[in-house]
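What follows is a structure written as structure tokens; I'll ask about it next.
What follows is an incomplete set of chains from the complex, kept in their original frame.
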């Protein structure tokens, strides 16, 4: 089995050589002073990326760890919680919230749509018992964005805390933890940062800490415990468990590259790649999955599966014949996805994705206009503002 | 802050160039067929290393994740559990077990001693309500071994399941999951395998799965859930959460090197390194921490702190002046530790540890016989059977 020639998935995405070198740099003891210095630097860099002055905790597990930890730390029996559901991850958040005994309300929309902030405001106006709003910024499996920039302030105005899954949005679309009044934010390094998947990067506001402190059921003495982390590491300099030294090196390198480029430049890069890709999809005669383009995330393009094809067929053929690894739907619907995350946003990578999708569809019997699609996408690319090369 | 010249800690220990190259190899999508093949291969290799034909699950978090998951999965309210405590990790296991509502009995010994298997047998003879025995094979913080080869069969004879923390023993001392009737075993890759710290490698017997299935409180829909892992991955080929691709590559490389060398050769290598180191410690006029050498783990040498010194002083001085990173006690007692794990067992590494410890003590005012210690340790090294170089 040859390695893929092109990884255009929706995360883990492929990483830069610099990030890979950092991942492969010598492992050292976690209390080595050089490692401790690295760890502290990384905390500061994550704060810059999430745009927060609050605490940041670096949990040692894929972003799902941070999301579950946040849900179980914030929600408590009987608490009124509003969970916004526009996709698979929003749905999953509901399970965790309910398992704490919280009283979970949900606003759910189709998985090719986004939650209307106005509806959230209206719901909170009439449900003063709500104390916490949970929202997924980018629903990666379906490629949509919820408008957290508006939902955050609405929640704050109604006195609610917010729990935000920004795993696959930060770095690819604007995100402001403090300015948008977001209390707990969970970022995954394997998406737009193009780092390894092994960490959860979590910001916590003072208000969030107060709520977690007051929650007798918040995990304690547990791998899921944010309180242990604060108590032992933030306050006493003892790790609650051994951090994965290699992951920390890799994530720092990924953050460095993002900060050196600048968040604004990175966001623009993601937006341009998405535009190029979507122009090509439409011109090729395929359909975008999202009900309207304004809610499509710049970080991933979901394409509606042509009738008669399965996502497994498409992905297997694209990988076997064209060496391109695409993402499936993870249960969000009949779609396949081309990721635009980190380096896969650069130059011709979106076109490579189009070539693989288009020719695969053709090979599998679906008429597509590959030439027209590529022409249109190349036009879009040529009209981009120059990327920093 | 310059990187350490020598990492002689008790884990994470330093890794081979081959393992580092694997950690830094290209990140791919976790459903890429090349990654899936790797993941399945790794499961097989971990089975070989743990010597089991049972299931192996590869959880995405440091070994503490696997230990907590195992404790919470196996223990249930009211269950009789015998927890053996001879150090910090045994003590910690008790907290998790009790938090499930289990009825936890403990046999506790001093942290420079090991639990007598005969005492375990006697206790089980008189406490038929015990259904689970939890034991730490190598208590890394204090450098001791419990005799799991005997405790496992005793537990089985009494109809008990076993939960074994073999995080820091496997690869450095004999270990046989199936032959010793061990039901859940948790291994950490950052110790004798000299891999990254980001994974828990867990074996589960059929008997253990049956007990977990019957435990209504076993974690479900959680990062801590072994049941999710079985249901989704082992049975359906869906990952319950994204594995850290880099860690998987790194751990496979570490396993490959261990299996190519052979477990027996690796164990001998660890035993010889420990003997060299301890010969030097004694000849230098310092004292071993363990109450008797038979229970000292081949994977780490704990040295009693000379009167008047703190472990922070010793470790800071050794690192600053001699570039050597040693381990402290993690609360197990007044000791410092030289790790013998993976490559740090090879050739002159134990001597480097002795030089750093000895000269640091001398610099801090403790009279030690460095020359005599090194001579004796070199004699021991010279009398070793040749290591494969």
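Order of writing sets the labels: A and B. Residues in every chain begin at 1.
Convention: contacts are C-beta pairs under 8 Å (C-beta built on N, C-alpha and C of every residue); 3 or more make two chains touch, one makes a residue touch a chain.
Keep in mind the model is a prediction, meaning the values are calculated, not measured.
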item	value
Homo-oligomer size of the whole complex, from 2 visible chains	4
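The definition used in the following text is that only the chains that are shown with their structure count from here on.
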item	value
Cα-centroid distance, chain A relative to chain B, in whole angstrom	34
Sites on chain A touched by chain B in the complex	1-4, 7, 9, 11-15, 20-34, 37, 60-65, 68-69, 95-96, 99, 190, 194, 196-198, 221-224, 241-247, 250, 319, 325, 327-328
